[in-house]
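For reference, the structure is listed below as structure tokens.
Subset of chains shown; positions unchanged.
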Amino acid sequence: MRLLTSCELTFDIPEPTPFILMLRPRSRARQWVASERYTLVPGTPVTEFTDTYGNLCQRLLAPPGIFSVHTAAEVVLAYGVEPGVGAPFVEIRHLPDSVLCYLLPSRYCESERFGQMAGEITTDRLLGYNQVAAIEAWLRAEIRYEAGSSEFPVSAVEVNERGWGVCRDFAHLGMALCRSLCIPARMVVGFLYDLQPMDFHAWFEAFVGGRWYTFDATQPESKDGYVVLGYGRDAADVAVYNQFGPAVFPTTQHVRVERLQDESVWPTLQ
Amino acid sequence: MRLLTSCELTFDIPEPTPFILMLRPRSRARQWVASERYTLVPGTPVTEFTDTYGNLCQRLLAPPGIFSVHTAAEVVLAYGVEPGVGAPFVEIRHLPDSVLCYLLPSRYCESERFGQMAGEITTDRLLGYNQVAAIEAWLRAEIRYEAGSSEFPVSAVEVNERGWGVCRDFAHLGMALCRSLCIPARMVVGFLYDLQPMDFHAWFEAFVGGRWYTFDATQPESKDGYVVLGYGRDAADVAVYNQFGPAVFPTTQHVRVERLQDESVWPTLQ
């Protein structure tokens, strides 16, 4: 599948404001960045670094006035949703070292408080993928999707109490439940083809059967078309824009994902 | 200053239980590990890895029955508390990349909720070290030290509401206040010479004037004698023992720090 993702963010900056952006996708096992464009208007000095999760992050000082960021990328994805049903739970002693940090509670995933609830949701499920699938199904059934964000992001405990949320809230609650069962879970931000309404998106991955699988309770079923911008423990780690000092919200935020045709050259990835 | 730190932890393990321990100190700029010993009884296979913060972590599967961990280290510290008064605030665009993650909110430091409060506590202070010193003074004055831990660690918001806590609570609230002012702050766990009562200890460091400075509001004043076991964003990252599965608490936990005499060969570190 060949997608063209793009976004345009515009801010009205009152005073020089430091930003960290996470808007440059990287090529990964099943995601190839065939081309990309990254434009700042007005042109602004920017540096890029790799954070501890391997994400490319752009640092800059936004100048006062109208400041906009345009990015676009042509991304080739491997086709098909990888079937994971039955993938077994990995005992902690066999987890790769690099995965262990995704077992810990984090800012928006108070996983140490969900042990009993996760046990109930996953009763009688085969340990591993099927537990995560039960969590995903529970989220679809019990949490109501409702657009509109709070002043601050809310945490899994709060999402569970109020019973509704946006995509990142579903991910936070899903990850907190997984981690309470000793299943590593990490947050992903990026784009999703055909998302309604179109915007940046967040979902999560769980590590079972020796690899990461995608879960997204905001969608009715598994689907193709996820483009990754960043991974992290939760929304605190993977803000697509992180701005310091007095809050500045985008005056416009346009996100688009189009499907391109010339994809025949790309075989299905293994 | 030459110290001998030691700890003995004993657990009564009902079933094979995965542990991650953070009990091996590393040599650092002002801390030299002259000798150490790390004993598991019964002898148990263990592997060691370095986490994303650079801490040495020991992974093992504790066997059923009485399981104990004994560690001891002879550590040479540079003398003297480094004076930081007046060390300036580092603008975000000038912070090293590796320090940026300590600006973010984390599990127990909901820094995004403390902006106003931090502003009030530090009114009229010179930006940088003096702000952190004001936060430390405020913690000493307003938060009551009270031994005894909750079932779960509590977060900075909760500590602030209830007005009392243990060492890690002081650190969490201090870090949340610092980060809300865009001052990087990280948690430290380890040992402190002459701590009353003796136990593992937690404190925090803030990054001002281009380096990390130590702050500890549980102590009446700055002092020598901190031995670092681990750094992280908060207690979720730097548990000296992290155990997965049904909770198992130590049946004994003995910590000691003694001062050794033969220290004359060691010059004051710069």
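Just so it is clear, A and B label the chains in written order, and each chain counts residues from 1 on its own.
Just so we're on the same page, contacts are C-beta pairs under 8 Å (C-beta built on N, C-alpha and C of every residue); 3 or more make two chains touch, one makes a residue touch a chain.
As the structure is a prediction and not an experimental result, all values here were calculated from the model.
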item	value
Homomeric complex, total chain copies (2 given)	4
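Following the convention adopted for this analysis, only the chains that are shown with their structure count from here on.
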item	value
Superposition of subunit A upon subunit B: rotation angle, C-alpha, nearest 5 degrees	180
Residues of subunit B touching subunit A in the complex	18, 20, 49, 51-52, 57, 59-61, 91-93, 97, 100-101, 103-107, 109-110, 112-113, 152, 182, 236-237, 242, 244-245
